[in-house]
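Complex shown without one protein chain; remaining protein chains in place.
And now, subunit A:
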Amino acid sequence: TKRNLPDHFKKYRHVWVFIELERGQVHPVSFELLGEGRRLADQLGVQLAGVVLGPPGDSTRHAVAEAFAYDADLVYLVEKPLLTDYRNESFTKALTDLVNTYKPEILLLGATTLGRDLAGSVATTLLTGLTADCTGLDVDDDGSLAATRPTFGGSLLCTIYTLNCRPQMATVRPRVMRMPQRSNKRIGRVIRHDLRMLEDEIVTKVVGFLSDGQSENANLAYADVVVAGGLGLGAADNLQLLKNLAQTIGGDYGCSRPLVQKGWMAADRQIGQTGKTIRPKLYIAAGISGAIQHRVGVEGADLIVAINTDPNAPIFDFANIGVVADAVSFLPALTEVFIRRLAPGNHIRLVN
């Protein structure tokens, strides 16, 4: 921990959050991390900085403004055309250069595909520690970062420290941390940094992007209402019952891992430790036993409803409301009741 830190690392101060900007959009995990970063910075009595890497233009300017709106004290900015698309080479160089110049003590990134790709390279370049997929971040008595993450499929948690190296780096999955309040804080101090790199030095070129498509791209992790099914649904055809309910209540749908393995649902709809973490206002699980690997992905939900034929299913240990029933006959009934309660005039149009 901090006591044994070599002297040259003692100048590493302040908390940084990497602001993930891709195709013009800031990933919301960046705001969640600014919320956490704020808390850590306040505890340490240091400043919170956002790091924005992007091409010159509106989207980068917007990302800078948003970092302040989510309470950053300052922003480090590298603005270059060759940062238009994410490439490991250019982003790794830009971020490591910043770290080596301004020396943060804590650097947080989202555990997205981009964040994990970048964090691994940056930590190796800096020869420092990187704690993956954390679910809790805290500052110890002596000012060290205590990063907690699930282990062995979520059945245990472990707290990890980075000794004798700086910065202390960690990644956190989207939706694990609470979304903080946005304010109208004005843009503050922006420190611009150069990137000495030419396009020719970057081996990898982005030649295309295939979007998942507008309708399929419903962002499960950020849905307010999620309905999910497990093996208890019995057959792939019954997934339609889930989708009907999800559509009726304006939610998205997902599943437990076995349904992905069976090819019943796409992998990016899997919820849980090796899938997505969700944090909806309402989560309805039908025919899901509630294994620990599933549980860790849904515990942040405000209200968990479980439908299961087995009164002893582990899901009832962490659900708020339980219904011991056959999901296949119960889901259509539930859908109808919702239709009646929510939009009485639409009754005839929606039941078909």
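The criterion applied here is as follows: contacts are C-beta pairs under 8 Å (C-beta built on N, C-alpha and C of every residue); 3 or more make two chains touch, one makes a residue touch a chain; residues count from 1.
Keep in mind that, in the parts below, contacts and distances are computed from a predicted model.
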item	value
Name under which UniProt lists the unshown chain, selected from "Cytochrome d ubiquinol oxidase subunit II", "FtsW/RodA/SpoVE family cell cycle protein", "Putative tricarboxylic transport membrane protein" or "Protein FixA"	"Protein FixA"
Residue, one of A:I187, A:A236 or A:L342, that touches the chain absent here	A:L342
Hidden partner chain, touching residue among A:V46, A:A69, A:A132 or A:I191	A:A132
Residue numbers in subunit A that touch the chain omitted from display	22, 27, 85-86, 88-89, 92, 112-114, 116-117, 119-121, 123-125, 127-133, 146, 150-165, 203-212, 217, 219, 224-225, 248-251, 260, 267, 274, 281-282, 302-306, 311, 315-325, 329-330, 333-334, 336-339, 341-343, 346
